[in-house]
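The complex appears here without one of its protein chains, the remainder shown in place.
Letters are used for the chains, namely A, B, C, D and E, taken in the order the chains are written, and counting of residues starts over at 1 for each.
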Amino acid sequence: MKMITAIIKPFKLDEVREALTEAGIDGMTVSEVKGYGRQKGHTEIYRGAEYAVNFLPKIKIEIAVTADMVDKVVDAIIGTAKTGQIGDGKVFVSNIESTIRIRTEEKDAEAL
Amino acid sequence: MKMITAIIKPFKLDEVREALTEAGIDGMTVSEVKGYGRQKGHTEIYRGAEYAVNFLPKIKIEIAVTADMVDKVVDAIIGTAKTGQIGDGKVFVSNIESTIRIRTEEKDAEAL
Amino acid sequence: MKMITAIIKPFKLDEVREALTEAGIDGMTVSEVKGYGRQKGHTEIYRGAEYAVNFLPKIKIEIAVTADMVDKVVDAIIGTAKTGQIGDGKVFVSNIESTIRIRTEEKDAEAL
Amino acid sequence: MLDKITKKYAYGGAALLASAAVVLVASTETSFAADTATETKYVLNTLLFLIGGFLVMWMAAGFAMLEAGMVRSKNVSMQCTKNIALYAVAGLMFWLVGYNVMYDGVAANGGWFGSFTPKSIPEPAKDAGDYAAASDWFFQMVFCATTASIVSGTVAERVKLWPFLIFVAVLTGILYPITGAWKWGAGWLQDMKFQDFAGSTLVHSVGGWAALTGAIIIGARHGKYGPNGEVRAIPGSNMTLVTLGTFILWLGWFGFNGGSQLAMGSLADASSVSKIFMNTNLAAAAGVMSAMILNQLLYGKVDLTFALNGALAGLVAITAEPLTPSPLAAIAIGSVGGLMVVFFVPLIDNLKIDDVVGAIPVHLLAGIWGTMAVPLTNSDASFVTQAIGVGAVAAFTIVTSSLVWLILKYTVGLRPTQEEEIMGLDQAEIGLEAYPEFQK
Amino acid sequence: MLDKITKKYAYGGAALLASAAVVLVASTETSFAADTATETKYVLNTLLFLIGGFLVMWMAAGFAMLEAGMVRSKNVSMQCTKNIALYAVAGLMFWLVGYNVMYDGVAANGGWFGSFTPKSIPEPAKDAGDYAAASDWFFQMVFCATTASIVSGTVAERVKLWPFLIFVAVLTGILYPITGAWKWGAGWLQDMKFQDFAGSTLVHSVGGWAALTGAIIIGARHGKYGPNGEVRAIPGSNMTLVTLGTFILWLGWFGFNGGSQLAMGSLADASSVSKIFMNTNLAAAAGVMSAMILNQLLYGKVDLTFALNGALAGLVAITAEPLTPSPLAAIAIGSVGGLMVVFFVPLIDNLKIDDVVGAIPVHLLAGIWGTMAVPLTNSDASFVTQAIGVGAVAAFTIVTSSLVWLILKYTVGLRPTQEEEIMGLDQAEIGLEAYPEFQK
Partner (left out) sequence: MLDKITKKYAYGGAALLASAAVVLVASTETSFAADTATETKYVLNTLLFLIGGFLVMWMAAGFAMLEAGMVRSKNVSMQCTKNIALYAVAGLMFWLVGYNVMYDGVAANGGWFGSFTPKSIPEPAKDAGDYAAASDWFFQMVFCATTASIVSGTVAERVKLWPFLIFVAVLTGILYPITGAWKWGAGWLQDMKFQDFAGSTLVHSVGGWAALTGAIIIGARHGKYGPNGEVRAIPGSNMTLVTLGTFILWLGWFGFNGGSQLAMGSLADASSVSKIFMNTNLAAAAGVMSAMILNQLLYGKVDLTFALNGALAGLVAITAEPLTPSPLAAIAIGSVGGLMVVFFVPLIDNLKIDDVVGAIPVHLLAGIWGTMAVPLTNSDASFVTQAIGVGAVAAFTIVTSSLVWLILKYTVGLRPTQEEEIMGLDQAEIGLEAYPEFQK
């Protein structure tokens, strides 16, 4: 099993989610994160003093999938999350050794 | 070393934490996430317009453990987080290559 | 490629970020988490009733790097995040199988 | 009203009698001037009702904010809904029957209650009396609404919307007006010379008893008490709202107590209203400080919610008699209110009575204290009569409000399901999170 | 003012005429008493303007809070900036030209508008008339500011700061005063006996039309309507602020309607103000309940924002005539306002008119309803005249405000870029998040 972790721009979430469900994905876990990267933050002036906003709001999506689904899922993400502008984000793929569904104690592929 | 990542229902957090400490776990990291899965969200009506709440609040718990502890920990989680109702969540186990305790620079098992 | 995950004390974030950029790191993803560990929470009294604050605010930093950078990055984190006091946090290193930059579809080292 | 009106002349004392005498003597020659003076008095009395009334109306917002801050964010939209709705229900019911039950022909019914009819208002040009009838209605209505606001805080986070509003309708249309009639409607408690200037008993204790019976009959919030009976703290979601609400209530209280002088057309009345403002403020300030100091001594730190409750307890305590105490006495009366908060909030909690905002110590207990303290500064009052008044109002309100809560419980049901309670009433009944964007 | 002043004597009726007669008869002998009485009246009338005025000023805060709660948190700082600035702009413009356009020499210009000059204020000691000139200015100014507040809510989250403020300057300096002159400036609508006591049409509909044209010309918020035209809900970020704002507005409305009696120096006036308070409160309460009940019936639950909008719609509806209705009639008028909210909010949404706070149903439609309902209780009004007034004000405001919006659109531009809109106006134009610490 693989874990696909995508960092995307927040306003793309709904589109990506729809693409993923179309790609046959039934579940995912999402969280709000702050990103630092080539897309630089911005400088604000508060009461005359400058301050840097270094971290930009991003969304992290984690999707556990069977190995055969990885390409399809990555494509779905890239297909929808890409705007072509700096800061679109990354996709990371890593390995999961086992997966359990808490409710049924099903394992691995059946747990998804 | 293994990383155990559990997605659970928020109101179960305290119970799970207690079970984990009883199982001999000294540390964990928790975050608030939103989940999408078989447990469907709900439709709300705001000022006469429907809108879908697709993501439901979940809690993610991350626990780094030595390999021998994995089963015990997974059992503790399943034992307490299970309500038998859809949406109880998942447990993912993956590998960690190394662990360091920042304070002492101890490594791996000693870092936990 | 490796994923370095560090849990640190919140007020150390800016320092760590600066050390990382000095170490040549261009990107990272940050999130707010709550930690449970040897550093115990505290007991508060609200309207005469005690309650335990078990989880303490921490920051999680995730940095994807090429394998050769791992030590340098870990050192930079430890060098700045360490206060020597309990609760300084952990660093976890795990493996990433692939990385893609959404904007350009570049892969792996080029995607960072 | 009769009683309070009578009272006002009593306070006016010598000066007023003297000028009244002049009126009679001078009346043949200066009838125009006398008329003008009478008209001016009418206007000024009416103005007191209107200003006092809008200040007390504003207290409805104070309760709403305080309660919205004391509940968890998953119940905030519901708490706001209840508060705007209860003010609306009180305003309608007190017109439909409440006012007349309280004031219309109470003597004819043996001093127990008036008539179950809507309040009608004369045409402006024909409005006789010492003040405009509508201004009096307005002023009395906002008192009635206050009573309902007290209840909503205590039973927050675990009662369904519509059953709660039915309770409010009965409370504001019938229960509050009946005990009100006994005293302010010139009923039997008035005949006994029971003293309750602005309603420590008639408003605050009535609200407090209705809240207490509700808290017991509805039961505690899920998770408030552990399996072994241990008390679990459930911190409120927003302390600035609690602070804002308390400041609003403090401000409104100047209308509550000051307006209860019921007249402002003479030197003596205006002076009385002023003394009431001063005493009201001193009692509240003393309540804050006594609560904070005791809190620091007992717990080694200051709990903001105790300081804020202390202000309110000081205010409730002085409400039964804000006029006769000296400044020092006002400080003493308010201080005791503040101390009561720090003592009784945990005590009530330990009795497994789940009072989300502390309304029982603040409104009920400090209200009883304030009522019993009247004889200390007002020689017209006696401890026995005060005790009879407190007891009679308690008995009536406990019995009747329990009955209403129980009927609701066993018919439409009071509580949401446990699942709904856990998910929060906002999602269960309102379909609208109060802070949908902020991660919780 | 002329008209309203006239009206006030009419309401005073018999009592006032009688006492006026006495004044004439008694004048040679009791001239001092008469002067005192006149001076007291002057003071009391002035006081009504000042109290009414500060209550309506407070409504500016109510709109600010309500709107800050109805927008997404990324636009909250901007919404607060617009609200404090619009109140400032209105206050300056209504001195610079607004007041005199509305009240100064309207008859000389055929009843269409007054003079384009700043308002000057006499020295206190030489202030003639029935009330202080400055108190009248203050009271009229806050009405003007209210009109602008209505607009800011509807067009929230998608209009640039300075262009919006330019619109406000024109609205408060010229547009509002012109239609105001027709009636309250004793212009042609006044001659026709058009009735609008406190401004259901002159304030609320004017604001509503300006908001509607703005919403159409600026267009909907990005993402409000789907690619297939489906309506997408965009929940407001903070329901306690919306609740607080509504309570503030309700409180302020006592000044809005009560102060519009324009006099408080006589029994009849004070009684009228009181009746207005009562009717205002009943209509608002009825608006809450009718909106909640219809909401429950249609949707199976209660939407807090509908309950709050219901209060406001009840208030707007009673504003055209808060004095003549009986309590029951006030309840009926307010109820219809509440029902309109539940019907028209979704309808307007479906017409792809993006009204962030519901100002169009609340202020425009309930304002029309209130104005057309006047003849039901006030025999001085006729449906035809009311319709002419509503229509004339509509025509003028639609045309002129569209023109201003369009000129701004094609010169400085009204909308931020889509990118800026998505990132939020706080970041794009204010550089300051409203809640920088809270994760969203």
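In this section, a contact is a pair of C-beta atoms (placed from the backbone, for glycine too) under 8 Å apart; a residue touches a chain by one contact, two chains touch by 3 or more.
What you see is a predicted model; the values in this text were computed from it and never measured.
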item: Contact list for the unshown chain, restricted to visible chains; value: A, C, D, E
item: Residue of D:A307, D:A320 or D:I348 touching the missing chain in the full complex; value: D:A307
item: Hidden-chain contact residue, picked from the options D:I178, D:I331, D:A381 or D:L432; value: D:I331
item: Of E:A107, E:L161 or E:I398, the residue in touch with the unshown chain; value: E:L161
item: In subunit A, positions touching the absent partner; value: 44-51
item: Interface with the undisplayed chain - residues on subunit E; value: 30, 32-33, 35-36, 39-40, 42-43, 46-47, 49-51, 53-54, 57-58, 60-61, 64-65, 68-69, 76-77, 80-81, 83-85, 87-89, 91-92, 95, 118-127, 132-135, 137-138, 141, 161-162, 238, 241, 244, 429-439
item: Residues in subunit D touching the chain absent from view; value: 11-16, 19, 22-23, 26, 30, 33-34, 36-37, 40, 44, 47, 51, 55, 72-73, 235-240, 242-244, 246-248, 250-251, 254, 258, 264-275, 277-278, 281-282, 284-286, 288-289, 292, 296, 301-305, 307-308, 311, 323, 326-328, 331, 435, 438-440
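We adopt the following convention: only the chains that are shown with their structure count from here on.
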item: Shared chain contacts [subunit B and subunit D, defined touch]; value: C, E
item: Chain hops separating subunit D from subunit A, counting only touching neighbours; value: 2
item: Pair with more cross-chain C-beta pairs in contact, given A-E and A-C; value: A-C
item: Subunit A and subunit B: spacing of chain centres that average the CA atoms, whole Å; value: 18
item: Chain centre separation in whole Å, for subunit E relative to subunit B (CA means); value: 53
item: Where subunit D touches two or more other chains, by residue; value: 431-432, 439
item: Subunit A residues counted as touching two or more neighbouring chains; value: 31-32, 94-95
item: Chain-chain contacts as defined at top; value: A-B, A-C, A-E, B-C, B-D, B-E, C-D, D-E
